[in-house]
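To keep things clear, I will list the structure first and then write my remarks on it.
Yeah, one chain of the complex is gone here, protein chain that is, but the others are all in their spots.
Order of writing sets the chain letters: A and B. Residues in each chain are counted from 1.
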Amino acid sequence: MWRKILLFSVMAVLASAIFAAPVTIQFWHAMGGTDRIQLLQNLANEFMQQNPDIKVDVQYTGSYTDTMTKMIAAVRAGNPPDLVMIYDIGTQMMIDSGVIIPIQNMIDKDPSFDINTLVSASRGYYTVGGKLYSLPFNSSNPVIFYNKTLFEKAGLDPNNPPTTFEEFIADAQKLTVKDANGNTIQYGFTFGSGEPLAWFFEQFMAVQNSLLLNNNNGRDGRATKAVFSNESGLRIFNFFNDMIQNGSAINAGPGWDNARQIFISQRAAMLITSTSDVNMMVKAAQSGNFSLGVMFLPHPSGVPYGGVIVGGASLWMVNTGNTQREEATWKFLKFLESVDAQIEWSTGTGYFPVNKNSIIKLMYQGYYAKNPPYLVTVLQLLMSNVTPATRGGVTGAFPQIRTAVNDAFGKMFTKAMTPQQALQWAQDQANQAIANYNSLY
Amino acid sequence: MSKKIFPYLLLIPTFLIVVIFIYYPAFQTFKLSFYKMSPFGNRLFFTGFGNFWSLFTSGQYIQSAYTTLIFVVVTVVAGLTISLFLALLLNQKVPGIGIFRTLIFAPYAVSPAVAGTLWAFLLSPVAGYVSYLFLVLFKAQPQWLTTYPLALIAIMIATIWKNLGFNIIFFLAGLQSIPQSYYEAATIDGANASSRLIKITIPLLSPITFYLIVMNVTFTAFSAFATIDVMTQGGPANTTSTLIYKLYQDGFVNFNTGFASAESVILILIMAVFTYLYFKFGQKAVFYQ
Partner (left out) sequence: MKKSQKKILRTILIEIGLIAISVIILLPIFLALTMSLKKPAEVFVYPPKIFPNSFYIQNYISAFNSINLGRLMLNSLIMSIIITLGKTVFGIFSGYAFSNFKFKGASLLFAALFITLFMPAEMIMIVPLFQIMQSFHWVNTYWALTIPFLASATTTFLMRQHFMTIPKELEDAAKIDGAGPMRFLFEILVPLSKSTIGGIAMINFVYAWNLYLWPLVVTNSNSMATAQIGLKMLTNVESTSNWGVIMAGTLMVLAPTLILFFAVQKLFVRGIITTGLKE
């Protein structure tokens, strides 16, 4: 009897292996670092265990820009992946690429996926012209990390961080320490230039509920003009410039890492960076023996608070013409957006969950009570109003606009231009880039 | 095997590579420079000289050209002067000179990217020793990598340092090929050290100097890309963005194939003129038969 059962089950296993034609899908992502690469591989492994008929080939394809380059190369060579992670500012380029399947099409066909579980801000960012094009996966926004220990030393209340630009500038000055010769040994504030700085600018525009681009940030139709050279933009330029010129802030140089190092080494008391750094910062504070605080982005006093824009990247489905693979990809996507997968991803990195139910579950488990820095990152997002400004701009010329905005900051910091001139210059550059891109469509 | 075709057979591999990977792309670049193309290549429009027009009317490109010029001239002149001085010192017959030569040649083995990270570290505001040295000596806290013109100077320093090994090896070889009898004759005529340097050494080194200028110019204009990418990424405010850096940005960050191709064409033309001048004036002087 037992033998028969055994024989039967062996045959059943064999049969399923033979008859269920396995599908292989390719997934390219841009999450560097050993931990994150492994985390995504683990998620894929779990999925494959649940779905033995699907094989997911996970590949780390370099930075966001590298991944976009590789995606373009693959499309032009005729062998794109099934699923690809593309940075926020590549949204319009992907829509225009002609090779993707809008996620909305899949959702419309599949009642098992509840679009309302997506965090509204993330969903809003990737919805263009009323259509959800891609699924947010690793969503983040900027926050300010601060060193509570240094706040106390400077006589500031570590539990009452600044909330307005004015308070922030004043505190930054109090947190600046000079030695007997007048050399700065501790700065109030630090930030990375290059892409990060341009991103912060966009965020502070949203904080003031101001648009970057016309046509409601390119959401109601293709954006044709940049509109950020106004009072709101100027406040941001002045905010950074004031602190640079009075010596209470230090420009850490291009990229994220230099600024992190200055903050971790306690040479600066406040750091603006991505929420996805929260894991790293919590660990750094423990090993560096200081107490870490996280604050919302400050806003100019008297200006109504808008909110922050979702940054990070989203997952795009490629039109391969192969229904079987497309269905497998969609299944995998639904898995990645599921409550538990999002919890695993979020707690392992610092990106916030894009599934509302993951946030609720984490809250009931007491996760946020135990890890206040994570709570702040989620709260800032949930407290944002969903408006055209906080949904962020979409244009195919976004990479050039970021370069222009960063260059404008540089021109202002080095006093080659006044804040007003620099801002206007950036807008002119942006307009040229937008016109250039739009002339193709 | 026919004797007649033998030399052609020998040339096949080299010409295959050169035709496919230099001639064909050069031709392709000229073609693409007259088109506008969408990032994914699904839209393509003829635009005539539109890309060139956009480049020459954009301040950014002109600024990059200007940056490249300053960067190349200062780096090459300062680098060669320092190298010549060091080569003169290394040409002395003193004990242990072999060891000193070995040590001072070392930067030759350093890549532009490594040179960039090393100097980015030394000049960093937090842990940089050079920054600290400035604080102690001059009571100053220069922001090397984020202000103009310091960022450009920082890249010049890294590039000059990286090129030292190469340049000194050449100058030293040149110095050693100068017959000792020239100096002896000059000394008898009463020439002192500095006039011997100006009247004998420098003129006799001129073929080598010419070759070094050519190599240093191409190196500084192109290979220093890695140093820039590691240290400043073209910032602050585009002030360390050379023509090759701009080309990379337009091609692979902004995905603007038309602009990048037009920039390629400009660089190809510049290098063609450069090659022509080299063969016209320099080849005989250096590759003497």
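Throughout what follows, a residue touches a chain if its C-beta (ideal position, glycine included) is under 8 Å from a C-beta of that chain, and two chains touch if they have at least 3 such contacts.
Everything numeric here is computed off the predicted structure, so don't read it as measured data.
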Chains still shown that are in contact with the chain withheld from the display: A, B
Hidden partner chain, touching residue among B:V114, B:L150, B:I178 or B:L197: B:V114
Chain not shown: contacting residue from A:A172, A:L271 or A:A284: A:A284
In chain B, positions touching the absent partner: 3-4, 6-8, 10-11, 13-18, 20-26, 28-29, 32, 86, 89-90, 92, 94-97, 100, 102-114, 116-119, 121-122, 124, 126-127, 129, 132, 161, 164, 166, 169-170, 173, 208, 211-212, 214-215, 218, 222-223, 225-226, 229-230, 244, 247-248, 251-252, 257, 260-261, 264, 267-268, 271-272, 274-275, 278-279, 286-289
Residue numbers in chain A that touch the chain omitted from display: 32-37, 59-63, 66-67, 69-70, 73-74, 76-77, 79, 185, 255-257, 260-261, 264-267, 276-277, 280, 283-284, 287-288
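Convention: only the chains that are shown with their structure count from here on.
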Separation of chain A from chain B, taking each centre as the mean of its C-alpha atoms, in whole Å: 38
Complex contacts: residues of chain A adjacent to chain B: 65, 68-69, 72, 75-76, 93, 96-99, 181-184, 193-194, 250-255, 258, 261-262, 265, 267, 396, 399-400, 403, 406-411, 413-414, 416, 429, 432-433, 436, 439-441
Residues of chain B defined as touching chain A within the complex: 36-43, 45, 54, 58, 60, 124-127, 135, 139, 141, 143, 145-148, 232-233, 235-239, 249, 252-256
